[in-house]
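This structure is in structure tokens; I'll ask about it shortly.
With one protein chain held back, the other chains of the complex are shown just where they sit.
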Amino acid sequence: MHNLLSTDDVDAFPEFLKTAAAFKKNPYTEETLGRRKTLVLLFFNPSLRTRVSTQKAAYNLGMNVILLNVSQAWGIEFEDGTVMNLDTAEHVREAAAVISQYADLIGIRTFPGLKDRALDYQDRVLQQFARYTTVPIVNMESATVHPLQGLTDVFTIEAHKRIARPKVVLSWAPHPRALPQAVANSFLAAAGRMDYELVLTHPPGYALSEQFSRYATIEHDQQKAFAGADFIYAKNWSSYESYGEILSTDPKWMITAEKMQSTNKAKFMHCLPVRRNVVVEDAVLDSPASLVIEQAANRTVIAQTVLSKLLKSPTGCNN
Amino acid sequence: MHNLLSTDDVDAFPEFLKTAAAFKKNPYTEETLGRRKTLVLLFFNPSLRTRVSTQKAAYNLGMNVILLNVSQAWGIEFEDGTVMNLDTAEHVREAAAVISQYADLIGIRTFPGLKDRALDYQDRVLQQFARYTTVPIVNMESATVHPLQGLTDVFTIEAHKRIARPKVVLSWAPHPRALPQAVANSFLAAAGRMDYELVLTHPPGYALSEQFSRYATIEHDQQKAFAGADFIYAKNWSSYESYGEILSTDPKWMITAEKMQSTNKAKFMHCLPVRRNVVVEDAVLDSPASLVIEQAANRTVIAQTVLSKLLKSPTGCNN
Partner (left out) sequence: MHNLLSTDDVDAFPEFLKTAAAFKKNPYTEETLGRRKTLVLLFFNPSLRTRVSTQKAAYNLGMNVILLNVSQAWGIEFEDGTVMNLDTAEHVREAAAVISQYADLIGIRTFPGLKDRALDYQDRVLQQFARYTTVPIVNMESATVHPLQGLTDVFTIEAHKRIARPKVVLSWAPHPRALPQAVANSFLAAAGRMDYELVLTHPPGYALSEQFSRYATIEHDQQKAFAGADFIYAKNWSSYESYGEILSTDPKWMITAEKMQSTNKAKFMHCLPVRRNVVVEDAVLDSPASLVIEQAANRTVIAQTVLSKLLKSPTGCNN
């Protein structure tokens, strides 16, 4: 693995998940691997659990961590050939090359604008940094994908599945704000590589990019989708078709205890933060079926697995 | 000690102060105690010396430290049963449980609004986090108390007292802005457990909550209060009675060199930051009687003592 830009960068899922399971059991088996190594985390957008879990993962490996909040103060130019006499103060060519001088690994978080689909789905900030840095990059959620989350979700399902081929349902749920599609995209991309009966359910207008939805069977009737499910993964996203728009906030799509009863005693999953009684009822979140806190804990495990793989990459790292 | 929410959480003051004295002498006697342990510091409000001294204390114990500035960006819901379709994005139940996955100890700073006394004195943010976290909590100044400061103040007095039962005076002093009562409250709660002649002096309308003022004799005449004092602790607070209001900025309450002459060569104390020539004259602050810089240095010692106790708590910490 040379970078973690998307879940596709994980070549061998079974081996990756096995390494993760070993780190979960004992986080300190490689606590000198990252000695003298520095992880620089670049935030174009705020982060809480991704930042903290990645930072903790790095410490478990003995790395140093340097945080960089990239706000408006540091306007980065992404176009080539521009006369930079306006708002941008540094070209990504220099920015990426310079940070590479101080880092052995670089993490990047950058959200979509949710205005221009073609632009967002180029994932330009991530891709340009990946192009001009000379050290491996970890995607800490980009405009279109959130691989650390997707890998975490699959890892969590693996620990809780009771049958060889569980029915796993990704259900859209309501939310008052326009959210990215990244978590849903990466969940599908990761779960799609497992031997799951993967079902996607959402209201009209909420189809995801075919690049990701192709991994799942689409069932527009949420009730049918839930029938016999082993895992219900709830997530809101704004429309991909009517890009960035909120087409529905219909509470009928909220995950309720009643709906959970039609499942096969399904576990409930969400990446957090979650709006209670909007996305999901208290009764579900506070029930033993909820895996959300374990998912959050597993973020550290997956981040550590990724950092470890990248530190060991023959082409990666400065020295 | 399972948490440090208030100075009351310190069971045995003499033993606590003895441990602190040992750390002051040699800060590195437990420099591997915090190995593989992470302290997450949550700031709902800004902090300078509390943050830096606590961070340094953690490093002295070999801990990792992760800082989290919790601004408006992360609206936390504290009410149960709410339909979270407005400004709050995460419930304290999840927020506290999630951070507990990444932390072995959690520090929290949260100021009062100074508008609604009943609400502030519930100390809701602190109490709710203490309720829903699964690891020990350290109060880095909450709406009503600042135990790390109160403990520091007593520790500093102990090092400088020249008689068995010193006269210790907490004097209100003027300030142009409305400040919390937390420092004064915790000073009284901590000093009240020592064998001091504890006197509280303030203008009309500045009585503190009886929960804290009961530890002291109240003397409204500042001049009488100062007579024969061994320690003068100056601090401004806004009114508890006319909650959050500034009732006086009368410079007659400023601590002056002249007033200090009626004391028993009293030491001068303040938690800092201090406004010169408003709270206290230059002549006092720049005299050898001033302990303010030593108080600041002792913040590290007390934070280290608290972190050490919590790391050793049988019920505390993740593993």
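A and B are the chain letters, set down in written order, and residue numbers restart from 1 in every chain.
Operating definition for what follows: a residue touches a chain if its C-beta (ideal position, glycine included) is under 8 Å from a C-beta of that chain, and two chains touch if they have at least 3 such contacts.
These numbers come from a predicted model, not from an experiment.
A.B. asks: Which of these, B:P46, B:G113, B:G205 or B:G228, touches the one chain of the complex that we don't see?
C.D. replies: B:P46
A.B. asks: Out of B:V274, B:A289 or B:I302, which residue would touch the omitted chain in the full complex?
C.D. replies: The one listed residue touching the chain not shown is B:V274.
A.B. asks: Name, in rising order, the residues on chain B that touch the hidden chain in the full complex.
C.D. replies: Touch with the absent chain occurs at residues 27-28, 31, 46, 48-49, 52-53, 55-56, 59-60, 176, 249, 272-278, 282, 285-286, 292-293, 296-297, 300.
A.B. asks: Residues of chain A in contact with the chain that isn't shown?
C.D. replies: 36, 38, 40, 64, 66, 68, 73-74, 77, 80-86, 88-91, 93-95, 97-99, 101-102
What we mean here is this: only the chains that are shown with their structure count from here on.
A.B. asks: Give, as an integer number of Å, the spacing between the C-alpha centres of chain B and chain A.
C.D. replies: Centres of chain A and chain B (C-alpha means) sit 39 Å apart.
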